[in-house]
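Mind looking over this structure? Questions follow.
All protein chains of the complex are present and in place, except for one that has been dropped.
Entry: subunit A
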Amino acid sequence: MSDTLLRLIRHGQEQGCRPHQRYLLDRAQWATLVAALADMPEVALLGLWGDPGQVHAALLIEDGLLIASCGVPDGRFAAFSPVRPGAVLFERMIRDLWGFVAEGGTDQRPWLDHGRWPVTGPLAANPAPNGMAPPQPVFLPVEGEGVHQIPVGPVHAGIIEPGHFRFHVQGETVVRLEARLGYLHKGQIGLMLGKPAPVAARFAARLSGDSTVAHGWAFAQGVEAALGITPSPRALALRALMAELERLHNHLNDWGFLCNDASFAWLHARAGALREAVLRAANTAFGHRLMMDRVVPGGVSDDLRPGGDAAIRAALAMVAAELPALEAVYDSHASLQDRMVGTGVITPALAMLFAAGGVVGRASGRGFDARRRPGYAPYAPAEAAVLTAGDVDARARIRLAEMHRSVALAKGLLESLPPGELLVPLPQRGGEGLGLVEGFRGECLHWVALDDEGLVRAVFPRDPSWLHWPLLEAAIEGNIVADFPLINKSVNASYSGVDL
């Protein structure tokens, strides 16, 4: 099955994207590709985006990653959403940023554009001035007796990012949840265009602050592939060390907050103390608690600082020593299990259809891990922990398993840090590259095209949350409103990451 699809795409013209090729299809080939996907649930749509002349789709076919592109001279392209519902948010975003209409798309409402920017289609070749008053948002209708709405946000009760949630409930039961995001739209892509890669990297590092290392690395990987350079083994090992510390501190945070949402404040307090130890070790070792801007195209900006090695080892030892005790508490309290088990189920079929990555995918039977497939240095291919229950408990347990693995990986990296230079100079030339790095939420995908002067000509940073937000809406269905914070935290999709 996949062979025919691959043959079809490879009929397109090669565009020279490295290490994963991009093929430019004509409209008929693009439409055939979309139609063929209906019968191939195993092919994952990882992303869909535009540039002023084309739309691009990143596809994962068996073990291969590739990009299919299609020109949009009349501003229209055949929609993916009828065969891949995960494409809906991308298509709405493409319309808002580039003004291209997804023909046959299942949802044509605006997404990022709330009608408050001075222009419409800000990334189109010719943005139009916007003189209209902001329209009222339209939500999907719900019919039935006794259904009422609960509007929440964009400003939430806790210290979290802004977004609007529209619940339709019948009694206590959620009939439908719709998330309306875009409040954090900062114009990331527009700001990256025309900038030298090292400057654009600062925006990649601020796409979603909690994944600053993973996004920084994925962007750098894309730039390095485009320019045909390879960072030194030392730079790659330091990147991986930072990425595992990032995974560890975020998983500690998420797991602690999950327990807190189920009223287990003590686990939250202990996880918070461990996380603080990891962040302080990161600060000692790399000069920044979140390790922001340490990954740069060509390598890393800083070497491990004096005392960093000991600080990281001490923090890892502290986490490794206490984690089993915290797990024992988690396992031995029925009231905690009662909230977690069977709550917010995402079925394996849905996870596959939406190509859910990271914790969300691996708790629902989709074992994709970019560190293993397609894989990248310095990681040795290894199977990630996978569960199939798909509930809040499964996502909490995957986080626990990944914390253990991150501790082991970070220890191993520290013990065998190879020598080598920190930064390889970037040659001034053009090229196109795709980076894929496993962050704590899932795979961060960055596509970048550089012009002959080495400036960013086109770029798309895709946070894994694009594929998780629709699944949150599915997970809450039939659950009670009071469990929403728990389910939301268990998915923990990034707002800033998708608001661009």
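Convention: contacts are C-beta pairs under 8 Å (C-beta built on N, C-alpha and C of every residue); 3 or more make two chains touch, one makes a residue touch a chain; residues count from 1.
In this section, contacts and distances are computed from a predicted model.
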Record-based protein name (UniProt) of the chain missing from this complex, from "Ni,Fe-hydrogenase III small subunit", "Phosphate transport system permease protein PstA", "Formate dehydrogenase gamma subunit" or "Ferredoxin": "Ni,Fe-hydrogenase III small subunit"
From A:F80, A:F219, A:F368 or A:Y495, residue that would touch the chain that is not displayed: A:Y495
Contact partner of the left-out chain, one of A:P122, A:G299 or A:G442: A:P122
Hidden partner chain, touching residue among A:R27, A:R76 or A:H114: A:H114
Residue, one of A:E91, A:E161 or A:D483, that touches the chain absent here: A:E161
Chain not shown: contacting residue from A:R76, A:R202 or A:R373: A:R202
Subunit A residues touching the omitted chain (full complex): 114, 116-119, 122, 154-155, 157-162, 182-187, 190-191, 202-203, 206-210, 212, 253, 269, 272-273, 275-276, 279, 289-290, 292, 494-496
